[in-house]
Structure formats: C-alpha cells, structure tokens
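Apart from one protein chain that is not included, each protein chain of the complex appears where it belongs.
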C-alpha cells in the first residue's frame, strides 16, 4: 500500500496518534453501548463510523489555540482536544465532576473551556453562528486562532446554518464549517433532507469554497481541513467541507434503525468502516506493528476500565445544586 | 429597435397592457409620495424602479389560478392580479374598506383572497415557506396552479429563505422564488448582505435552477418566469430567479438615503429606469403611439384622482372594530 | 370502553381525523416511516401514504411555515415538533404568522393549523428534552394552547383542534405518553377548546393545574379525602386563552386555591390564573393564592438527583395541599 502521509508531511508518529485517537473513540463508544444495554447509563449517542473525519480534522487544527464547536457525535474531536476518558465517562454517568456540564446535560453535549471546546446544546445548528462569532472576535483581536464547527447533513437545513454561513462569508471570517454527512437524520435519508445533491453545493451561495470529500479517510480530511485552516489564518475566509460517511449505529440508544433501513445496507457500509480501512493502512504502511497494536488495545481497555470504575463510583450532584449558576455568582443575591 | 416580443409569442396588446400596468404602478407610487409629503398619509413604501420585474413576472403567471405572495414593494404585481387603484388608495389611507387589512396593516402588506394574493406580514421572508406550503397543497390536490413569491436580496439571508427553498427542492414543488435585488437592504449594500456574488448562486444548494437576469427588462423577466412556471406545472419543481434593479427612492418615507449613498449613484441608476427604457421600447416598436400614451396618462391620472378622493373621504374603522377577528366568529363566545 | 394509553389516544385522533377529512395531513421529522420518535404517528404512513404523512427536512421554521401556507389554502395540516424544546426556531412563524393571519387580513384569510409537540420532564431528557414551553406563547391573541391530561381529553381535544378554524398549539406530556392510561370511546367525539374541566368536585380547597400534574393532584386529593378534606381539582386543559369562568367559580367556592405547574414559577401559566383570581374574587379568599412550581432554573438537569429535585410529583402536591387546607 502506498504511503500517502509522507507526501503530506505527516510523520509516522502523528499518523499513529491519529489512529490511536480514533481507536480510543471507538472503544469508548462501544463501552457506552455496553453500559447502556446493561442498564448502567440511560443514554448513548454514538460516533461510530465518524471517527476518521473527526480525528483527521482535529489533527489539522491548532490544538493549542483554535476553538472547536463539536456536535454530539464528536468524541474523536474532543479527545483530540484534550478531554480525557475519565471526563467522558463522568459525563455519560452524569456525575457532579463531569466537566462538560456537572451532570446537567445529556451525553454528547460537550463543553470544556480550558480546552476551548465550546458548550453545545441540543437544538441543532445553533453552534454555527456561535463559531462565526468566535471567528469574528478572533479577527477583531487580530488573533491567529480560528474556529471549527461541525454538524450533520440534516442540520444543514436549519436557518442558522444559512445565516451563520452567510455572515462568515460577508466578513471573510476564519471559520471552518464541517458537515459530517452520515446519510441519515435519525430515520430520514439525505435525499429527503437535502434539495441539493450535496451539502457542499451550498458553499458558493455564501462565497466560500465547498468540498465533498471522503470522510472515511482521515488523511483526506486532514488535508482539506489543513488547507482550510491555513486559508482562514491568512484572512481568506471560511470553508465548507462535507465529509461523507455512514452512521454505523442507530441514531441513539433510544432508536431502532430497523424500521427505516435494511440490515444489508448497514452491513455494506461496515465494509467502509474507517476503523477497518485505516487500520489496514497503518498496518500495511508499517506505522502500526502487531505488538504495538496489542499494547494499544490493552492500554485503551485499561484506561476505559479505570475511567468507568471511577465514574460509576463518583457522586451525583446534590439535588439543590440544581439551583446553582443560573446567573453569575456575584449577582445572585441581587437578582434571585 | 428590434421587436423582441413577437418572437416570444407576445401580442402588441399584451405588451401594451404590461406597459400600462407598470405606468399605473409608477403613477400611484408617485402620488403616494405626494400624499405623504403633504401630510395626508403617514407612510409610503415604494416600488419605483422595480415595476418591470413585477409586471413582467405577473404577466407570465396564470392570473386566473396562481397564488402570489408579494412583498411590500409589489404594487405592480398586485395590480396585475386584480387589486384596484381604489383598493390601493384605501390601503394607504388606512380606511375600513381596505380589502388588504381593513386599515390594520401598514401599506404594502398586501392580501386579498379573491385574487389569491396571500396576506403578508412585516417580518421579512416568512412568506417563502408559505409559498412552499401552498405549492405543496397544489401538488397534493393535483391542481394545475403554482405559487409565486418575491423578496428582497437582503431578505434572502433569513433562515426562512433557506428552509423554505430547501423544502421546495426536496419535494420538487411548483413554486417560483423571485428575488428583487434592488442592491440595498435599507442602508446596507448588497455586498455587505450577501456572502455570495449572486443570490441566484444559492439555487444549486436547493437543487433548483437559478438565474440572475435583468430586472429592468419586463420581457426578459416574463420569459424566465414563464419558463419557470411551465416547468413548475410540469412537476419539475421550483426555480430561483434573481432580478437585478435599483431602488430609485429612499427605503420608505421614513428614510433619508443621502446618509448611505450618493446622489450620483442614484442619478446613474435612473438612466436604467425601466419606465424610461421600456417606454422607449414600446414607442420605438410602435406598440404605443403618442396619442395612445397621452390618453393613457390622462386615464391613469383620473383613475388615481378618483381613487384618492374616494379613499380620503372613506371612514376609518370604528375604534372597537379593533377587537374583531382575533378568532373565527363562531367561536368567539367560547374563547373570549 | 377500551382502556388505552395517552399516546395511543393521540394516534387514534390523528387516524380518525385523517379518515374523516382528506384535507388533514401530518408533517414533521421522522413521523413517516419511523412513526415518530415516540411512535405517536405509528401506522399512519402505512395507512395514508407518504404524501399525507410527510417526513420533512430538519427545519422547524419550514415545518410550521409550510403548514401555515397549506392551511391558508384549505388544508388541515397537523405539524409535529419532535420535542417542544425544538419549537423555538419556529416561534416567528407561529407568533408573527399563524396567530396574526386572520387578524391582519381583517378575516379575509385564516390559518387552521395544529402544531403538536411533546413537552415535560421526568424522562431523563435533561435541559433540552424536558421543557415546558407554553408560557412563551401564552400572551398571543390569535393562538390557542391545549394541554390535555388524560387519554379521553387527548382524543376529544386533538380532534377539536384539527377542526378548529384557528391555529392551535397542542402540547402532550411525554411522561404521560405511556404512564397514563384511561377509557376512550371508539366513537367520534370532540371536547370544547377554551373550557376547563372540573376533574373532581370538592368544597374545602381548589387545585388548579394541567397536564401531568392533574394526576398528581388527583392522587393527593384521594389521600386528603381520607382525612376529610375535599379537594376540587380543576384541569385547565386549554391554558390559553384561559377559561376565566370556571377558575373564578371554583376559587370563589372554596376560598383556598393552590395552583400547580411543572414549569418554573415566574411568568408561568399559573401566574395568570392567580391574577384572574386576585382580580375577580379577592374577598372570597381565605388564604393567599399559593403557587407550586419548578424552581427558577432554565430546565431540569440530566442527573437523576437534580431531575427529581426539579420535577413535580404527588408528594410535593400533597404537602402543599395539606398546608393550604390547614391555613
């Protein structure tokens, strides 16, 4: 197999780190389903099948200064930006120590200021204008950072996508809009969601370049996001990147996908599972040895075990803690 | 001058009727400004410079069955669809007899069911999804009618434009979206409104054809709208048409446009005023004789004079009539 | 009479109305092939086909706006917002458009649209799948807001909403969907929108509430009855515009009123109920008008401890009722 990453200027170590982050995201995800099916956590929203795009993109950003606005499937992105396995487990167990929300939000609604992971809500696509606002602030302050926001293809039909993208286009703001097109919005297939053939067809309507690329290939995603990031930093404005992939699991643990798609379709998509295809790549290019792989799997399992144990035993927030942080602390007396 | 309308299958009478409707719209508009400046009516919103696109489009529709969702500058369209000068004057004088709203809405917020002019509000672009809903109903009922909706280029940045256009694209609905790009949204020039070069660039993002055309030429607009209407009736879905023009007046009677654009710019645009250029066309192609023109102007003036007198003298709604029609009459007892 | 669940009453009403009137159609996210994320529309896609059971793009403003457009030309659309929390992008269409179409056109046009949405908490839905959103709309003449508590009321009121000549927001408590069951006639019937329903007669205290909380009040009322305290339970059913007559009558009769909502208190539906009573029957009152509501926080958190802390329940209602009775 051809070594593609050398030409891109990526070292073996970086590519290995990408693979490891993807693998970690996948194993965490699998563990969450186990925990859910055994009744230990009430809810899972999954990123299986989307790790390549997530991790490829995250590695193309400046993880020391860029802002990310991930959506609920982006375990791979937040891991790459510094959220720990323990923190993720605290989140799904809804424990007080969860740094995303203190156990207030459903899993997947990421947020962690110290890692510049911007807090997200459930109503889809509201984060797009936020990303644009952060890019505007960066531009005003002549900072070198950019913002990076993700969303599903179904969500690209919300008004906020349009309004945010256009605002970014008018002011040539340093923001990357990445659509994770997993071909379904819950039960509705993309052709019933999108009037257009591609989400990337919308880019020209905002005066930005638009690309549809293979979201199962982390190297291709890395390349496009890197280019978009460079352009953003040069003041040349936003980019829309549509990454094609498949949602390998049901929408969430509450969903039964058999009512709207066939087992064959899912099986077929699994052949393109980036965890398989990229594993083949790192193995065949010699980036990952068998030994190293076994060690990696063992390490990850241990990490996840420890995190799970810790999170399971950690305390919930006290009932009355529900009252905290409606307004800034200093003002609560005045306003409550 | 070359006779263009013959080749398009338009008779001299039709072209003359187009010119006459444009002229009527212009003269009404001019009268409204006079009435405003003399303190007789509180507010004018103007369509000067946009008559060609409005009338060209209206004549391309089936005025016996299609639904129109005009915006506040579309005097030319509603005239073509059967609203009378008297009715328009009753509207601007806010009299009880106004068929649009009984004196409830500001001028320009058209609505007249018997002529299938769908009631419009002030928040821009909400009418786009309505047009799509009407087209959906037509499709469900296998009716031959289509819907036609207009809006400004600034308004095309609203979420409702995006959501409505996409819905129409997904379901291939018989609707025509026509943008009247008069190059300003109040004080903000189009390049500060639109990330894209053209509004029509957005069409591909909804899977529909998009055209930018000369909105000062009623024949060109007629042609494109006619084609779009034919396509819609054939079940081939929606079309986005961007008509280029210039807003020759301030935004409304409350606006002073000197703070954001130069007199030279306005003067230059006046050279393209469709009332001048299309007049030249109808005169030079022999559609309009000098005699006929003088008669036309006299008739229009008389029509407007009579309508103005009537409207001025007509009574306002009684104060308590403000209470009527919050809910359907039959139910008021139960719910008030 | 068959006993069915609250959600089955939703489905039954939709099916019967779609059978009765070919102008009725439904649209929303995942309501078609999947039958809705809660299964409220299950079987309808199969029965009525893709055109009358329309899976829409993920865009609530278009769902509302398209429904409004269709309603203006004679259709009877029933739009689903997947969760009440996601009605927010459609607020402009609902308030600026649906609520004002008849009024602004001086009765020339109308807009008989129904917008259904599951609301309420207690299902581990966290901030954005638990909210009560009715107060946002409960100041908009032209709108009606219906929030039924029982399967019987669901069927009768949803049918009435679909036949109503004006826009109706129809909020269904998602925790009630499967936990609340009751007798529902197979025959066709409608219940009046705009009328509260006295779910229990009593002379000592009045509890006025709506939705799931009606059941909490009924349970508590049974307990109090054992101690000789007779509670009148008024189910508002239509929370906007309110049925002043029934509210005033019951408040005047018992002189002791407890108002209950799952929503947070300030600016809620029960604030208006209190104001109506304070305006109309002040001198009949033997106790301050009590309000029992969620805490002043945006919505209930995910962690079970905090969710439970927020959520209304029979114990909280009973405690407040006893305090009022003893006042």
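Observations on the structure shown:
Order as written gives the chain letters A, B and C; numbering starts at 1 within each chain.
In this section, contacts are C-beta pairs under 8 Å (C-beta built on N, C-alpha and C of every residue); 3 or more make two chains touch, one makes a residue touch a chain.
Here the structure is a predicted model, which means the values were calculated and not measured.
Listed by label, the shown chains that the missing chain touches in the whole complex are A, B, C. For the chain left out of this panel, the touching residue among B:50, B:127 or B:157 is B:157. Only one residue in the set B:15, B:28, B:179 or B:317 touches the chain that does not appear here, and it is B:317. Contact with the chain that does not appear here is found for just one residue of B:230, B:254, B:284 or B:309, B:254. Here one chain is not drawn; of B:95, B:130 or B:247, the residue touching it is B:95.
Across A:21, A:105 or A:150, the residue that sits in touch with the chain not pictured is A:105.
Although one chain is not shown, part of chain C still touches it, namely residues 61, 85, 88-89, 91-92, 95-96, 99-100, 103-104, 127-128, 135-142, 240-242, 263-264, 266-272, 274-275, 277-280, 282-283, 285, 287-291, 296-299. Mapped onto chain A, the interface with the missing chain covers residues 67, 98-102, 104-105, 109, 111-113, 118-119, 121-123, 126, 128-138, 140, 147, 159-160, 162-164, 166-167, 170, 324-331, 334-336. Residues 42-43, 94-96, 101-106, 109, 121-124, 154-155, 157-160, 185-188, 192-194, 254-255, 259-260, 316-323, 326, 336 of chain B touch the missing chain (whole complex, contact as defined above).
In this section, only the chains that are shown with their structure count from here on.
The chain with its Cα centre farthest from the Cα centre of chain B is A.
With centres defined as mean CA coordinates, chain C is found 40 Å away from chain B. Centroid to centroid, with C-alpha atoms defining each point, chain A and chain C lie 36 Å apart.
Within chain B, the positions touching two or more other chains are listed as 159-160, 162-163, 166-167, 170.
Under the contact definition stated at the top, the residues of chain C that touch 2 or more other chains are 57, 59, 61-62, 89.
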